[in-house]
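Sharing a structure, written as structure tokens. Questions coming.
Heads up, one of the protein chains got dropped from this complex, but the rest are sitting where they should.
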């Protein structure tokens, strides 16, 4: 159960609501985000909502039986739109494209990428400065200095930045230099990280776990939302299956399922979902056609020389062609709906 | 190694080629299909193709290192087109739509479905008369009488029939009444059935196994081809994974991968791939955009009353709307290529 | 619902029972096996069993809500024991060991294997004469001649034979020469084959499908049982997962789960379950300790020269050592229960 509270609610009215809900056999948890205040009621008992609905300070009340509550589409019908400023938004009827290298490597690479994005009307650049690597001996990214260098250039060009945060201590360090925090597939259930990201006022994109369920992805988003941050984007990036002809198995089913279960924007990462450069475009197009609000993918001026993930990275020609097609596909879908 | 033989080759020339290939350390198998004659060489030794290429009776010679040979796109560059007669084809730049109920139920259902297909320009009707069911106590289909009834009506309407064959003895029985034999997901590795289907001259659609790999699907097709039947269609229908939010996990990656590995047409079955009626359209659109040559899906005049698979079956309104969108998506993709 | 009928039941009494059950909203199916007669009632309505239980000709009546009925442990509490003759049994408190090569190759191999088995007190020999192979160009087995040669030698030595049947037409051919028909993992859901095996009076061992569920394995057994053959053995042989460090993933959980769900004997195939020779013993021991009624594994006089599956095949020294340990483990478990 979600009880939306009025902004002007008095403490003592809130207390009375909590007591009433408790007496009905529900545990309550209060959530205050940048956008509103809520009481979450956890329990299974059936009762007549009118017993509560008339109480002072309540704006609205909704039954939500899913394990996740605030991210559910059952109480919030209009889609959430994330505003990154300068006219850049994610969700709500736009196609958001986020592109860039796997790893930020150096100034030249950043400049070339920014130029490429500007020429193709892409407003958000992805890139890693902290890289989760399965081997401790692999390249782990440029770190905060790389991020600062990148931020200076991106800001000057009007390009927004999305980058992965791997641990709680990096949140504060990265905060001034990113527009969207990305939670990687290995951290989808790193609950402490999610809790802390709930306390910042910048958007968070959560990738689905390497073998995470759709339900778990929504529950991870619930962590961030219930800790105070409503600015959430979900990302399907392929799951681990027995099939080894591709790096992961893109779960295209997850796109329409997520879109119907939650009000949050849903984007797809075709680069990781298939892991083979020549097929990335097909999966990106399929994702848009399945209803994705955006695409996040890897591009590099010379994929064969990229520090990481070169085998799934588009060059700029391929990237430009794909962006053009994605826009046409998105327009077609919008026209037909 | 695939050696294409000239139609006019003399027996003794063929014998000399076999001896030469054997002396190079290869085992050979001769394949004769409705369309041509081939010698398949199985082995790993490297040698200079020119030692063989000049021999009398050889039309062409190709190295193919995959375990599957004749279905590989490495030796046959132009896509295979399956001609069902009356202007109905599968593959080769057309979008093939195959629709109909899970099970053939009765005359009225067949008539209603045929009308629906004709109104929407769909030329191929799917339907089961032999149903593989996990419980021996479930409805197993109308059998051959149902097929005859269906065939009579479909033929009169100019509609082609695709239907599942479950065992060798059904091939002969079904032969006069089907235009395409369908091999179901549980029979993808029923090698005796595949061998026998290699001896008929009607097309065969092979569904990917419930947890089959892309490689295994191609090897199953190789069985039919090497037994004499080149008229093959491959079908992605979702795979079994840990995710239970959908019936199966549509492996959208398989579409572009199969299209690049084989010259055979590739279609998608969104009904089984997601298993939830409201999302079938999204998956069908995604499949077309990923490069599928066709879509095979379930539709019924009253899905909630269907004998089987009602939860993933479109009604005729949904079906008509989807067909219209699929055509637009296919046109867009063709225009952009 | 399972109604056990008295052997002496009159046709008209049976008819009255069917009418009564039907009037309660159940569909009925009559099953006659070598061991008894049953009426299976399929339905969900609740009713007082006493309404039916007193009717003439009924020996007993059991509620079974699982999709599988006759193989369920809910109505038949004592474990099923399969008698192969000459004192060789499977199930019921014995450890059954079945060993032999992947493929029957020649007379010498058969003789060496039989000697090895006799020396180690193993009474059942496995071996394939029809081999399901993913490539049509691979060795497909010696066929019926190989089986006859093998049978002659095994019979003379008092060794029982288990061998895979791949299609309906082989049942009759193989019948005189095998003691147990084996259904391979690719045919677990080949329902026509299962139906036909229900009509023979020799035992059938059903391997779990490559990615079959425990429920599906039980349903496959239900096919054979409901078609008339109660002599069934279930076999866990590993399932397909994302983990590639082993050929399959042995689902050790399936052993105690199957043992509690069904009255049928359950054996394990460690050779296919892990696929790596040096670890086969560990998995065999684990299976016994988890409650398996038997072990079926691959052994060959020279595994490195075996026609197939050499990488997972034990030599005779390893085999002898393993048999000795398996017996000790089985004794320990029996002593502790």
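Chains here go by letter, A, B and C, matching the order in which they are written, and residues are numbered from 1 within each.
Methods note: contacts are C-beta pairs under 8 Å (C-beta built on N, C-alpha and C of every residue); 3 or more make two chains touch, one makes a residue touch a chain.
Just so we're clear, the structure is a prediction, and the values are computed from it rather than from any experiment.
Note that the undisplayed chain, when the full complex is considered, contacts A, B, C.
Check A:33, A:187, A:229 or A:299 against the missing chain and you find that the one touching it is A:187. Which of B:80, B:241 or B:287 touches the hidden chain is settled by the complete complex: it is B:241.
The chain not shown here is touched by just one of C:11, C:65, C:108 or C:260, and that residue is C:260. Interface residues of subunit A with the unshown chain, by the touch rule above, are 27, 29, 40, 42, 67-69, 132-137, 166-169, 186-187, 189-193, 195, 209-211, 215-216, 219-220, 222-223, 226-227, 240.
In the full complex, subunit C touches the hidden chain at residues 211, 213-215, 238-239, 241-246, 249-257, 260, 273-274, 276, 278-279, 282-283, 285-291, 324-325, 328-329, 332-333, 336. Although one chain is hidden here, its contacts on subunit B can still be listed: residues 211, 240-242, 244.
Throughout what follows, only the chains that are shown with their structure count from here on.
If you average the CA atoms of subunit A and of subunit C, the two centres end up 49 Å from each other. Chain geometry summary: the mean Cα position of subunit A and that of subunit B are 38 Å apart. Computed centre separation for the pair subunit B/subunit C is 33 angstrom, with centres defined by C-alpha atoms. Contacts with at least two other chains are made by residues 211, 215 of subunit B.
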